[in-house]
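First the structure, then my questions, so here it is.
With one protein chain withheld, the remaining protein chains of the complex are depicted in position.
For chain A:
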Amino acid sequence: MSAPAIGTTKTAHSDVAPKKKRGPGALATAYLVIYNVVMTAGWLVIAVGLVRAYLVRGSYHGLYFSIEKPLKFFQTGALLEILHCAVGIVPSSVVLTGFQVLSRVFLTWAVTHSVREVQSEDSVLLFVSAWTITEIIRYSFYTFSLLNHLPYLIKWARYTFFLVLYPMGVTGELLTIYAALPYVQKTGLYSVTLPNKYNFSFDYYTFLILTMVSYIPLFPQLYFHMMRQRKKVLAHVEEYKTE
């Protein structure tokens, strides 16, 4: 079992065939379709918002502010996916999904939202755009799978775009965290120091550094896992096509 990297641009559910569901009945399937459609629409809104803001401003700096609210809303909405796994209507592991979603939410709220100074950084645009494209493809992939009408293009896109988007997103995330470090250290954000009544201390600055370090083992694992998935999924289709 390969652990996913934090804030992965291509969330790798261990689902080569999500169509193989024994769990959800008709009601759950309907709910999931609605959920995935809403999420696809949401991320499309973010994509359109980014493009419009670029056209209006003429430059790609500071585009985060134009899509801040929908980004927060829809990324936080992904927390529902953990619930789906816990209840059983999606055949993924709760721990794996939880880890992925929580890392995304962590980046959205605990880094980008909390440290205002990084919001104007270009690295934010880097990972936001990577996430946007990934999520649009991923949610439409799930929607079509649930309806059993998956166009090959979507499947191909899902298992190919990550090759570029994933490193792009990881770079954006790392640069953002790195940019946030001096401000966190200066203001002591989210940190607790000794002495205090409960004899506990937490240094958010060190925590962020450790987070960055944790990308080193996790990123290659997940990247190569996705590459293996790609070979498996797209190779099957090749065989099927040649028959």
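Observations on the model:
Quick note on the criterion: a residue touches a chain if its C-beta (ideal position, glycine included) is under 8 Å from a C-beta of that chain, and two chains touch if they have at least 3 such contacts; residues count from 1.
Keep this in mind: contacts and distances are computed from a predicted model.
From the set "AP-3 complex subunit beta", "DNA-directed RNA polymerase III subunit RPC9", "Trans-2,3-enoyl-CoA reductase b" or "U6 snRNA-associated Sm-like protein LSm7", the protein name that UniProt assigns to the chain left out of the figure is "Trans-2,3-enoyl-CoA reductase b". Shown as candidates are A:S59, A:N148 or A:N196; the residue that touches the absent chain is A:N196. Mapped onto chain A, contacts with the missing chain fall at residues 194-201.
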